[in-house]
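Report on one structure; see the data block that follows.
Yeah, one chain of the complex is gone here, protein chain that is, but the others are all in their spots.
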Amino acid sequence: MTVSFCGLELAHRVINGSGTFDAIAARRVFGAELDEDFPFAAFVSKTITLQPRVGNPPPRLWEAAGGLVNSIGLPNKGLRRYLAEDLPELAALPAPLITNVMGSSAEEIVELVEACDERPEIAAVELNVSCPNVKTGLDIGSDPALLEEVVRTVRPRTGKPLIVKLTPNTADVAACGLAAQAGGADAVSLINTLRALALAPRTAAEGPRHWLGGGTGGLSGPAIRGVALAQVAAVAERVQIPVVGMGGVQNAGHAREMLDVGATLVAVGTESFRDPAAGAKIGRDLVRDRP
Amino acid sequence: MTVSFCGLELAHRVINGSGTFDAIAARRVFGAELDEDFPFAAFVSKTITLQPRVGNPPPRLWEAAGGLVNSIGLPNKGLRRYLAEDLPELAALPAPLITNVMGSSAEEIVELVEACDERPEIAAVELNVSCPNVKTGLDIGSDPALLEEVVRTVRPRTGKPLIVKLTPNTADVAACGLAAQAGGADAVSLINTLRALALAPRTAAEGPRHWLGGGTGGLSGPAIRGVALAQVAAVAERVQIPVVGMGGVQNAGHAREMLDVGATLVAVGTESFRDPAAGAKIGRDLVRDRP
Amino acid sequence: MSVAPPRRRALTVTANERLGAYTLLKVADPAGPAPDPGQFTMLAAVERWGGGEDERPYLPRAFSLARFRHGEAHYLLEDVGPGTRRLCELQAGERVWALGPLGRGFVPPHDDRRALLVGGGVGIAPLAILQDALEGALARAPSTRKRTRPPATVLLGFRDRDRAAGASLFRGATVASDDGSVGHAGLVTELLAAELERDAHAVVYACGPAPMLEAVRSLCELLRTPAQLALEAGMACGFGACYGCVVPNRAGGYLRVCVDGPVVDAAELTRVEDLP
Partner (left out) sequence: MSVAPPRRRALTVTANERLGAYTLLKVADPAGPAPDPGQFTMLAAVERWGGGEDERPYLPRAFSLARFRHGEAHYLLEDVGPGTRRLCELQAGERVWALGPLGRGFVPPHDDRRALLVGGGVGIAPLAILQDALEGALARAPSTRKRTRPPATVLLGFRDRDRAAGASLFRGATVASDDGSVGHAGLVTELLAAELERDAHAVVYACGPAPMLEAVRSLCELLRTPAQLALEAGMACGFGACYGCVVPNRAGGYLRVCVDGPVVDAAELTRVEDLP
């Protein structure tokens, strides 16, 4: 039994959150055994930008109460090298590939989406309009009118399913979901990380300073699960398109709650850091609990 | 050495978050010893509304990872009985009284603020425009233009310091802080709880249902500390008026971080549930660490 | 009502004893005020309170004083989740945060009615210290009074034999079990009905699961027997601060179980709701 999602047939309901699993690195670390029980029903790439990015200076991680604040800064090879170097390897994964892209203007996004459209290895495109670490993504995503316009501009440029990843740092996430739908999105995904700050442990000698090299960061993990559930519920109640729910999911019980409030798929992010097999286990347990 | 805040002279920098300490109940439970080492440099009342409210049906509490989701629903006696019955007892506390009020319209808020203005027992008024459990508070607080208008209307009605408690469920909390300042607020306080949801533990027999009697709730405690720190920093960077920082503060180190990012006072909420003396301890430790 | 120090205090566990399905945790509290029967304490482990199921516990948990003697408090615990699990594993020498004693306790009979103690499951805990107090009062009372007021009758209901081991907290108790493995096969409220039929001149003191309390309440209402019910509710603070622990009262509003209870006069309630 498979799960239909925007025309894709998936083995189960669990995928990864963008930027929380590097399938290419994981294959090197874990070898062929990874593919035998690949954790995700579809693989979502890290956010890809037009130009290469080295990412933020370290430290990039801060452990919070039941969560993680990260300020990674979207390091990636840039579109060209992603397509040339990574796509062949990602195409060999035992799961369809969703490429997540971010641009700082509608023109950039169009260029990214068109490039993805040409590549058969890519099954769907996810638009990151919600990354709190980089100004651009935030601005587009938190203003429903602007978001609708951007999605409307990008929409005709690809026949592939278009998923819009919403920002949680907004007053009315349902309005953003409706805007994405009105612009022509095939699905929405949420939540991205909540904007958060960490200060360096104070020493007698030093004054206060930011811990994260990138300044502010984003909070993920169990700490945000209740917030995620509320936002996924709010969006799923209003939109007609499928919803990918994520934020703090650690087990099949949590995943089931995302489905219960209206999600079609569930993405696992931070929990994969604690166990790379988390996605596989959750996917299996979900099917077992209610086939 | 005292701390100046909007013309009040406070013994230290720690107060309570509205709705997280009932001084009248606490005095009955703990007796006179409570006053000898009263935990807060100023006491903030629960949110008071024009009409009495019984609050939301139980369950009202859900324990989250490093936090609490509550849906209390602002139970209170209503303005008249608050003034008649509670004020005399609150006036006897060894700390100045800040009365927190919420109205569903500018007229209601004016009525509340004017009534507070007449009473010498009240040292300052805090405007709750941020409670996520009740529609009204949220709507005013998350729209900067509306917020500024309301504050501007209310401002002339009292000579007492006016603190505006901002909602964290917004795209740009600094814009809201600036709006409150432009409207004439003497200070802003943040963060209130983050909108969150909890589902009842699933049983085989039952379908999914909300745990909280009030539907959605608000997340507080250590889980939100990084988010609170980011929002307090964002507001304090932009406004000239004093800021009361709160959200997940458990100890003097956390309180110091709030001050480090620009807060003048720190409020303790959920941590008081774990230890009613938390505020006193933090206030003392802050002074000891840097007199 | 016993008044609590306005701060949590770190106390040392002196013993962890198994009582069938339950754990009896003994805690040294030499400076703590003597509790009234029916009062409770908010407890949390000092070390590692967290990191269990769903990254919990985080808040302290409420437990009835089951006994208090020579500066040592006893708690009867049932492992039902991450908080009770953590507390059940504490060994002698480890420490707990304690805030209390909190809440309103039982009011002893003020006439010559006999006391009927009715407990279900781990809810038997506050009845043990109540039995201590009633017997102590009886022992101290002038001999005329002794003659008129009979000793407390204790009726306990359990799911199974393993839980019925909790009855050993009492000096003389009649036991019922759901599975018939110990004592009367059936509900403790059946025992209560029989007792009241025999002699209704009593005050009923009850603690246990909500359906049991509701059965006690409606029975006592019918027979016009005064009843005091020790309620439970999810709590964050235990001292009236959070307004989280409410149950509906007769007036259409809510009681805070932690400060208006946990022991309430049955007359204050329309019914005991079985909250999730």
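Going in written order, the chains are labelled A, B and C, and every chain counts its residues from 1.
To be clear about the criterion, a residue touches a chain if its C-beta (ideal position, glycine included) is under 8 Å from a C-beta of that chain, and two chains touch if they have at least 3 such contacts.
Predicted model, so just to flag it, every value in this text is computed and none were measured.
Here the chain not displayed is in touch, across the complete complex, with A, B, C. Touching the chain that is not shown, out of A:141, A:161 or A:221: A:221 (per the contact rule at the top). Within the full complex, the residue among A:215, A:253 or A:276 touching the omitted chain is A:276.
Shown as candidates are A:20, A:128, A:167 or A:216; the residue that touches the absent chain is A:20.
Annotation: of A:41, A:72, A:263 or A:282, A:72 touches the absent chain (contact as defined above).
For subunit C, the residues in touch with the chain missing from this view are 45, 47-52, 55, 57-58, 86. On the side of subunit A, the interface with the absent chain consists of residues 19-22, 25-26, 28-31, 33-34, 37, 39, 46, 54-55, 57-61, 63-68, 70, 72, 75, 200, 211, 221-222, 270, 272-277, 280-281, using the contact rule stated above.
Contacts to the hidden chain, counted on subunit B, fall at residues 66, 222, 250.
Basically, only the chains that are shown with their structure count from here on.
Under the contact definition stated at the top, the chains bordering both subunit A and subunit B are C. With centres taken as mean CA coordinates, the chain nearest to the overall protein centre is B. The distance from the centre of subunit A to the centre of subunit B, with each centre set as the mean of the Cα atoms, comes to 34 Å.
The distance from the centre of subunit B to the centre of subunit C, with each centre set as the mean of the Cα atoms, comes to 34 Å. Contacts with at least two other chains are made by residues 54-55 of subunit C.
The set of subunit A residues touching two or more other chains comprises 66, 222.
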